[in-house]
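Here the structure comes first, spelled out in structure tokens, and everything after it is commentary.
Complex shown without one protein chain; remaining protein chains in place.
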Amino acid sequence: MLDAPTSPLAFVDAIRDGLDVAMQIDPHMICYGLGVDDPKRIFGTTTGLAEKYGNGRVFDVPTSEAAMTGIAVGAALRGVRSVTVHQRLDFFLLAMDQLINSAAKWHFMFGGQRSVPIVIRLILGRGWGQGPTHSQSLHSWFAHVPGLKVVMPTNAADAKGLLLSSIFDPNPVLFLEHRWLHQAVSEVPQGDYRLPIGQARVVAPGTDITITAMSYLVPEAIRAAEMLAKHGVSCEIIDLRTIRPLDLPAVSASVQKTGRLLALDSGLPICSVASEIVAFASERHFQSLRTAPRRLTMPDHPEATSFALTRDLHPSGESIASTVSDMLALPHRFARDPKAGPHDVPGAWFKGPF
Amino acid sequence: MLDAPTSPLAFVDAIRDGLDVAMQIDPHMICYGLGVDDPKRIFGTTTGLAEKYGNGRVFDVPTSEAAMTGIAVGAALRGVRSVTVHQRLDFFLLAMDQLINSAAKWHFMFGGQRSVPIVIRLILGRGWGQGPTHSQSLHSWFAHVPGLKVVMPTNAADAKGLLLSSIFDPNPVLFLEHRWLHQAVSEVPQGDYRLPIGQARVVAPGTDITITAMSYLVPEAIRAAEMLAKHGVSCEIIDLRTIRPLDLPAVSASVQKTGRLLALDSGLPICSVASEIVAFASERHFQSLRTAPRRLTMPDHPEATSFALTRDLHPSGESIASTVSDMLALPHRFARDPKAGPHDVPGAWFKGPF
Amino acid sequence: MNALPNDPSLKLVRDMLRVRMIEEAIAREYPKGEMRCPVHLSIGQEAVAVGVGAALERTDPAVSTHRSHAHYLAKGGDLKRFYAELFGKEAGCAKGRGGSMHLIDLDVGFEGSTAIVGNTIPVGVGLALGTQVRGENAVTCIFVGDGALEEGVFFESANFAVVRKLPVLFICENNNYSVYSPIRVRQPTGRKIHEFASSIGLHSQSHDGNDVFSVAETVKAAVDDVRAGKGPAFLEFATYRWLEHCGPYYDDNLGYRPEKDVAEWKARDPIRVAEAKMQNHPGFSSDVMERWRGEIATEIDAALVFARDAAWPDTATGGDYVYA
Partner (left out) sequence: MNALPNDPSLKLVRDMLRVRMIEEAIAREYPKGEMRCPVHLSIGQEAVAVGVGAALERTDPAVSTHRSHAHYLAKGGDLKRFYAELFGKEAGCAKGRGGSMHLIDLDVGFEGSTAIVGNTIPVGVGLALGTQVRGENAVTCIFVGDGALEEGVFFESANFAVVRKLPVLFICENNNYSVYSPIRVRQPTGRKIHEFASSIGLHSQSHDGNDVFSVAETVKAAVDDVRAGKGPAFLEFATYRWLEHCGPYYDDNLGYRPEKDVAEWKARDPIRVAEAKMQNHPGFSSDVMERWRGEIATEIDAALVFARDAAWPDTATGGDYVYA
């Protein structure tokens, strides 16, 4: 499997490929959500599927997030796996009862007799004025809940590998895709490529500090590590990939090695995944820690619409590098390159509006 | 105000009293929810209000949690404060969109032009087979969200004082009442008694360890401190009272004094208030900590129905005392008194079923 | 176990009696404090459950609500495992994890009841979608109360069922109350529930819920139509709960229901209604009723002994089943 031939794919194409592979393997798997068969095909992630598998398996639905989530649960009970999608995580708040009281608990509350293999794709918005109701990443909520699995892939290969594992996992999986990663290209294995859920990846080994990150903050952490490397600082970056279950052994091994921890979080700070990782490391590796652990997250308020108010809102390569430098009692501070493109888009490919 | 005459009241009567005082002060305040005017009157917390203020201000509603939450927001925009109630927090999951996308954000996303003074009472179940869908305490979710305030009172006086402050606070406040505290009696000041939101209370000063707790875990922590005192251990118990905003200065002061921290949480462990407090203390007071901080919470799974499966499920005086003893490298361990009543009820007053 | 009558009418009456007696036993035993979970009894509402149970195939999936004892039993759910669940035992139908409000018996297609109002409605619609996708010829039955129709998710689920023409049958037990709240404070005066359901696009009818024979007949016809692919249907049955909303006692001392209503509905006890109709039915007599009573009492006693004696779940397994 690991030796499967690869081809370079963008994140969106890797998702599409993963869905296609899964629907071929499981003739009963369905795929639905607002717009899965419309001209835009969820940013291209469902292109061709409606044509290939027909309206019985790939279909548009009413704007009824609560019911459509419970419907996935019911279909799963009848042996029909589904991948549903919400173009913004924010819309999915309408479905919390079905997520928490049905999907997450069904297996437990009926003594293990049935499980709920569903995948819910949630797209995370940011920038270009997405604002308070189109840019939320409440992944820490989901990480709080036993019975759920939560993955947050960073690159195209992981997206495909984790999506296939999520689809064939017997549990409900929330699959969080960052809109800003959608065009990230990497070598993606062909065919039925699966990555284990719950395994972090050491992006770059290092000795001075452990940096844990997820989703869009992984590339930012890599940028930070590059800046710091020029000053002789060696960062070990852990791409968590799954935030429930967390790969705590990976965190432990790294923190015991480096003695320093910076936990990044692409969401809000309080009761966050970053809080959890810092709490875990402080409880378990107090003796290994050479300096106080730190968190770097969004500020404790929503993302506003204005271009001016999103500048430096999220952790960036620069702010990560500056924080690490501070933790190491080094004098280096890093500022955004004024010649860089606008801060509210991931790159030139993003033309707005959505 | 602090010198107001007091009278001994049960928690439920203190709530009722607080509601009555508020409805007298604000002639437009309303109070609604399933059963507010039924024979049981929400465990007695709304007794007499319908008669006194009429159906226009105190009324029963359809089983429509989502809409009824948004309706509170709208009424608030028109200058009508409300106290709504859900007999279990679990039911309120249906209303997350209105809570997060409307109530918590309205002030922010419209640039501070309107605020949303609403109070939502959420009753927390436990024991007597409440099971997976009638015993959840997702307070850590709410603590994650900017724009919300979250209070979790422990005794009758605090319940009244915080309820009145919540009602007259210009922001949305979630008011979490533990069903097991409903009959707890304390001296409650008469009249318009208010306690500031966001101020923790040092229940008992101590020198060896800081124990932070909320809601039903405060009495358990007090039991633990009593057990430990017999062994010469001095605990400083902090009743958080409000979990958003957290009274971090109170935590700081205590941790700097004791050098040890045990964060209790009546809910699930991951990304919890306990995680947050441990993370905060480790970040800010790393030098003050003499030993690794610890958390004690529910296990990372739902509460089952069976009597047998709820034994020792929640942190108790005994498990708290044992943990503290362990943190101090002392040999004492504490076990539940076999002569104590059944573990799944708060006392003889609780007759089930709800 | 005793041989059940072959005659469908006799079986309907005996099944009602059995459900009644099983719940009466709960009401009797509950105060002993061994069934430590909230219980919502259906005493007085048995005709709907039994009529539906008779009309469905064993393999047809069903989901239900907090008040699901009768539905579970009428669908054929195991009695011993039911009582054991109420006692919180490992032998319970949900291994003691769910209690009275979370029943399941997959052997008879009872896919689960849950205790959040409206919560199983989309789950039931999803089951029907599942059968449609798999090409299975099943009718999914969704039990709801009148209160559950106030949850937006009912509307959403019904709408989707109509759009996709799913094989779903909604059974609404309209007992006029949600806890202590009469329907008039929750739904507009003059609204007819079945008309509202019809406006969503469900094939909809309203019937007496206390006449088990007409219930069985009506449901059978609806099940046939749904199975034939005519699209989702909705049946409203007027009925009445005798005991308190939650718990084992009468609570009419609280005065929230007109005494007259209570008296009228009790006079229309579904078991007595059936007995009256069966007067001249071959094979039926008060002696037969007595014999059934005896048989059922024996079955109940044995099941209660089973449940009481059954082992507790092992505390060490408390964290099991969080993930499959």
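Order of writing sets the chain letters: A, B and C. Residues in each chain are counted from 1.
Convention: contacts are C-beta pairs under 8 Å (C-beta built on N, C-alpha and C of every residue); 3 or more make two chains touch, one makes a residue touch a chain.
The shown structure was predicted, so the numbers you read here are calculated from the model rather than taken from an experiment.
One chain is not displayed; in the complete assembly it touches the shown chains A, B, C.
Contact with the omitted chain, checked across B:147, B:189 or B:219, is made by B:147. The chain omitted from view is touched by exactly one of B:114, B:223, B:311 or B:332, namely B:114. Residue C:187 is the one among C:64, C:187, C:206 or C:239 that touches the chain missing from this view. The chain omitted from view is touched by exactly one of B:67, B:202, B:248 or B:345, namely B:67.
Among B:79, B:191 or B:205, the one in contact with the hidden chain is B:79. Seen from chain A, the chain kept out of the figure touches residues 34-35, 38-40, 59-67, 90-91, 93-94, 128-134, 299-302, 304-309, 311-313, 344, 352-354.
Contact residues of chain B toward the unshown chain are 28, 30, 56-57, 59, 61-62, 64, 66-80, 97-98, 101-102, 106-115, 117, 146-147, 149, 170-171. On the side of chain C, the interface with the absent chain consists of residues 150-156, 159, 162-163, 185-188, 190-191, 195-196, 198-201, using the contact rule stated above.
In this text, only the chains that are shown with their structure count from here on.
Of all the chains shown, the one with its CA centroid nearest the global CA centroid is B. Averaged Cα coordinates give chain B a centre that lies 36 Å from the centre of chain C.
For chain C, the set of residues touching two or more other chains reads 92, 94, 96-98, 102, 114, 116, 119, 152-153, 322. In chain B, the residues touching two or more other chains are 66, 90, 93-94, 131-133, 300-302, 304.
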